[in-house]
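Please see the structure below; I have some questions.
Removed: one protein chain of the complex. Kept in place: all other protein chains.
After this line comes subunit A, so read on.
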Amino acid sequence: MAVAIGAVRVWRQSRILGQAALLLLRRPGAQGLTISHPHRQQEQQFSSLDDKPQFPGASAEFIDKLEFIQPNVISGIPIYRVMDRQGQIINPSEDPHLPKEKVLKFYKSMTLLNTMDRILYESQRQGRISFYMTNYGEEGTHVGSAAALDNTDLVFGQYREAAVGAAYAAKRANANRVVICYFGEGAASEGDAHAGFNFAATLECPIIFFCRNNGYAISTPTSEQYRGDGIAARGPGYGILSIRVDGNDVFAVYNATKEARRRAVAENQPFLIEAMTYRIGHHSTSDDSSAYRSVDEVNYWDKQDHPISRLRHYLLSRGWWDEEQEKAWRKQSRKKVMEAFEQAERKPKPNPNLLFSDVYQEMPSQLRKQQESLARHLQTYGEHYPLEHFDK
């Protein structure tokens, strides 16, 4: 008796679902849905007494054993690398075999960035600029990924959802561009990341989500940021192809980004790259990280596993670099940064009138009145303002 009732219930469900499915298929655009989404295929055949799940929400088999899926944080998603910590290629078939000029450009970009960081950090300490954030230890993630992109690709330094929108527009325009969006493991906790991942996957956008997991969000260590297996493990939850790479291995970053770029554009789908690295410097000039981590920990990364050192070993072992060139380049890059800095320092700041520009494309009349009000105020009280540093 129970079996008969069960059978009738299944049959009735299938009938209703069948009608709903027919309606869905007749809906405009339903044809398009069948092409890309794997779940849609199951709507096409309904056998009324089939014991397969019919739920539109998941494509899966039944199981009759109660079992919770265990999140795997002990042996998480493996970390792809090409070079060992001494800069030696581990698996020759993964060597990108980049020409000397390109690899030297990698090295010079990373070291120039490092030099600029030192000079600008110091200048903040001297009161010459108000605020700075260094990149110490993460140079490999920036340079390796940027090198894998085309000049016309779009780069978003944050703004995950906007990056997805830009990718969608690029797809519509057949622009052959990828969008890359950088963010840290802390920013990955924001709702923006969830929204960005989900939209990118459902709307089939050519985008690379590049997460720099450097161990800290200001003072918050990763153990307080998430409990799962980092950021790479979230990708599959959204239906996104994901990889974890050694962010201190510029070739691994390069290879992964290059392949992600090729496929994102060719297949119109998002990719997630989690680049593991370490933030050697403080969060910013407003932070003193000795308050929350040991000097020993920082020194380990600085001395034993640094993206610049690893690439230097690679260059040295190939005879593409030596101590003399290193000394000359250090001097040259310092000079470059100092000259640019001094030139920028000499320029006066823009006229205070420009405070009111670009709020809208055109200036509304009420705003113009406020602009005039400030101008009149400065005529009378100008001595109390640092006008000498600003354009007249």
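The rule we apply is simple: a residue touches a chain if its C-beta (ideal position, glycine included) is under 8 Å from a C-beta of that chain, and two chains touch if they have at least 3 such contacts; residues count from 1.
Here is the rule we use: contacts and distances are computed from a predicted model.
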* Asked: Looking at UniProt, which of "RT30 protein", "Protein ECERIFERUM 7", "COMPASS-like H3K4 histone methylase component WDR5B isoform X1" or "2-oxoisovalerate dehydrogenase subunit beta, mitochondrial" names the chain that isn't shown?
  -> "2-oxoisovalerate dehydrogenase subunit beta, mitochondrial"
* Where the complex has a chain not shown, which of A:Met83, A:Leu112, A:Val143 or A:Ala163 is the residue touching it? -> A:Ala163
* Structure fact -> The one of A:Glu138, A:Asp153 or A:Asp192 in touch with the missing chain is A:Asp192
* Structure fact -> Checked against the full complex, the residue among A:Gln70, A:Gln343, A:Gln366 or A:Gln379 that touches the missing chain is A:Gln366
* Could you list which residues of subunit A touch the chain missing from the display? => 16-17, 19-20, 22-24, 27-29, 32, 154, 159-170, 172-173, 191-192, 194-196, 198-199, 202-203, 357-362, 364-367
